[in-house]
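Take a look at the following structure, please.
Yeah, one chain of the complex is gone here, protein chain that is, but the others are all in their spots.
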Amino acid sequence: MLELRQITKRFGDVLANDQVNIVVKPGTIHAIVGENGAGKSTAMRIAYGFYTADSGEILVDGQVRDIKSPHDAIALGIGMVHQHFMLVETMTVAENIVLGAEPGNNLALDLKSAASQIRQLSEEFKLAVNPNEPIEHLSVGQQQRVELLKALYRHARLLILDEPTAVLTPLEVEEFFAILRRMREQGKTVIIITHKLSEVLAISDEVTVMRDGKVVGRVQTKDTNAAELARLMVGREVLLRVEKPEAKVGRAELEIKNLSVTNINGAKRVNDVSFEVRSGEIVGIAGVEGNGQTELIEALAGLTDPARITGEINFEGKRLNQMGARVRRELGIAHIPEDRHRRGLLLDFSLAENSILGVHYRPPIAAFVDNIFLDENAIQRRAGEIIQRFDVRPPNAALPARALSGGNQQKLIIGREYHVNPKLLLVSQPTRGVDIGAIEFIHRQLVSLRDDGCAILLVSAELEEVTSLSDRLLIIHEGRIAGEVDPKVATLEEIGLLMTRGH
Amino acid sequence: MTKLARDLLFPLIAVLAAFVVGGILIILVGDNPIDAYRLLLGSALSWPDGIGYTLFHATPLIFTGLAVLVGFRCGLFNIGAEGQLYIAAFATAWVGITFANLTPWLLIPFCFAAAIFTGAFWAAIPGVLKAKFGSHEVINTIMLNFIAVALVSYFTQYHYKVPGDPIMETATIGQGAHIARFGKFVPGFPERIPLNLAFLLALLCCLLVYLFLWRTKWGYEIRATGSNPFAAEYGGISIRKQIVLAMAVSGALAGMVGINDVLGYRYRYYDGFSDNYGFTGIAVALLGRNHPVGVILAALLFAALQHGGIYVDGFSEHVTKDIVQVLQGIIILFVATESFFKWLLGRRPSITRLRA
Partner (left out) sequence: MRDIFTLSLIASTIRLATPLVLAALGGLFSERSGVINIALEGKMLAGAFTAAAVTYAADKSLHMGNASPWLGLLAGMIAGLFIAAIYAVSCIKFKADQVVSGAAINILMLGIPGFLSGAFFLSSGSTPQLPKDHLLPQSPVIIAVTVALLVAAIWYVVYKTPFGLRLRSVGENPEAADAAGVRVSAIRYSGVLLAGVLAGMGGAYLSIGQSSLFTRNMTAGRGFIALAALIFGKWRPVQTLLACLLFGFTEAVSIQMQGAVKLPSGEDIPVQFIQMVPYVLTIVVLAGFIGSSRPPRALGIPYQKEK
């Protein structure tokens, strides 16, 4: 059905795809697995015409095809559901589905006949959704159905699904897999991109494994097992072991009582959460992404409008609710944000300028005449210390942050946040998109900060990371704390159950 | 390529390319582009008139160029320098008229303050609207331009015109508010050329803007907001405050155009005095790569063109002074379309980082 031959794609200095070969047989469910940044999505975006390959060719039904845009891919019967849904939120389900493949002639948009066709498709594939509902009123699961209908409406014979289960609960995943099997029965071909091995084993017929932009294995699902796939994916022993001494727990630094946070649209994202973090311990928060972790951390860091917060946030006995980010930093709260490009860095600024973000306005950085001016020497000194202690490479404070690799950018942020000797550290996804060497380094640093008496609240989507680092583990589900477990004794099954089903 | 070379190269290419396109237009209307350009640029180098007038014309452009620059550095597009300088110039004249009998030691600072604070106030309005309601500063500054023009025209017409004067202008300001022309202290420089101390003030402002943006904590906060507002917020910086502050500083700079025109040149407010200074300021800032030194160079280029335009009008057969605006337009278009040149040079196009 689909074949990628020797596909190579470069983004700047990063080789995202290195001579990738993938063969997908018709009428099968084909899984493409690999860690974050392995190049899975890039390869599939090339197949869908979203990116153009630097070299290599794409074959559809055995013929070499020039796919320059999604338009071309759709014409060849390829459909794709992206990880971040590609829907126009202000428009209705029907409008989104027909967009680009409108029924009727060019002079009249026939949404009525479209709606009936959509109803037919929804019944056939058991994808219930109201064609006249605006997208912004739909749940994430419903939006995914719209995406599937979009592809089916365009008579896609091959469906590419990028991390489709990331937004689903286990129950929904079961339903979703049933839909995929139904599609296979109808003769469709499905490619599913994922990094969850249990899902690969449950649904696929064949697996292609990618690592560092290369294809490192291709196996029949029935001939393999989780351990083999994991070894191929990671290329080393899978289990991360973090050596850490017994926690010397002190007093409660952060106390949260009945905290709720609503988003801009008024939806409750964090719901009645209470817990505390004591000095000298790492409290982990595990959960499927999008269950309120982001909103929780931002509310604690002072990045949320106080009007959207109810309940109490107390730090060392002081009520933080109305305080801005600056005051919280002054009290000793540091924050390693989940998205370093969006929140953590000024990409066009030099490393030196980035190293003072958050302390730029007070001595020793601000000096002279009522502390108005920046002290260039103090800035260089600080940047030098961070670069040296956290091994930021290349060690040149004048470079723009943009020029660094993901791991080095992360080290710069961590160095900056450590430099203030925080009493409470909020950490989100500390090792996302970071190379393995840096991961271990970052983990060691977190543990040593804990041992120095800092209270750490850690959010991570990597279950293994959060269980091995944490002293206590809270599980979040749909904005609520679904339970607390002792990470030393809890099994992954137990945690997984709480993550997905709540109480 | 080093950063400095690149910073100089692209504006230079843009200017040259604009002159080539302009040259083609000149040929099309039947004149010789070499002759036209000789008139246009050559006249700017003559002593004392060419140089004097070029520096005089450069003065408002440096102010408005700096105004646009400060906005850009905060991620804001101040298209409203035109309105800010009008309202500020009127306020300057008002102080000069109302307190005409004060000693210069008081009157001049009062007039300066009027120019600076009125400009800052007028620019702070769209800043506040953006910070509070999120409404786009581009639209609001455009709208406020028209409001400012109508407002000062009303005051001039109904309240401050000398009865019987057919021209839309106010009465003259007090002698004590005049600032010195170069002719007063530069030997051999005629006093009829209106180049005045405001030019030195403009140069001083370039230095101050540089120090402010790159050497103070406030400048750091403004630039951080312009570079990535989410990261700035994370670093404890109030984005709303920076938006209002940057607009106010921007407006203050634009307002100083009033000092040049009212206190150093006409000694009154003259309705419609601005020769598109606010909009040309956009060209100046962009061509100057949003750096104070670049602003000086770009302002000098545009001022020289403006001065040369008169000679083109007088001595060329077909070409009129309108060629100056044509060239300006093409230059900005080329500067905005930097990736066009990269494409010509066979590089991959990328988003031009104008607001960086």
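Lettered A and B in written order, each chain numbered from 1.
Following the convention adopted for this analysis, a contact is a pair of C-beta atoms (placed from the backbone, for glycine too) under 8 Å apart; a residue touches a chain by one contact, two chains touch by 3 or more.
Just so we're clear, the structure is a prediction, and the values are computed from it rather than from any experiment.
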Chain not shown: contacting residue from B:I179, B:A283 or B:A299: B:A283
Residue in contact with the excluded chain [from A:L2, A:I32, A:I58 or A:M80]: A:M80
Full-complex contact with the absent chain, from B:A150, B:L207 or B:V293: B:A150
Where the unshown chain meets subunit A, residue by residue: 11, 48, 50-52, 69-71, 73-75, 80, 82, 85-91, 95-96, 98-102, 104, 106-109, 150, 154
Interface with the unshown chain - residue positions in subunit B: 25, 29-31, 77, 79, 129, 132-133, 135-136, 138-140, 142-144, 146-147, 150-151, 153-154, 157-158, 276, 279-280, 282-283, 286, 318-333, 335-340, 343, 349-352, 354-355
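What we mean here is this: only the chains that are shown with their structure count from here on.
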Gap in Å, rounded to a whole number, between the CA centres of subunit B and subunit A: 46
Contact set on subunit B toward subunit A in their complex: 215-218, 220-221, 223-224, 227-228, 230-238, 353, 356
Sites on subunit A touched by subunit B in the complex: 301-303, 324-329, 335, 337, 342-349, 353, 356-358, 360-361, 365-366, 371-374
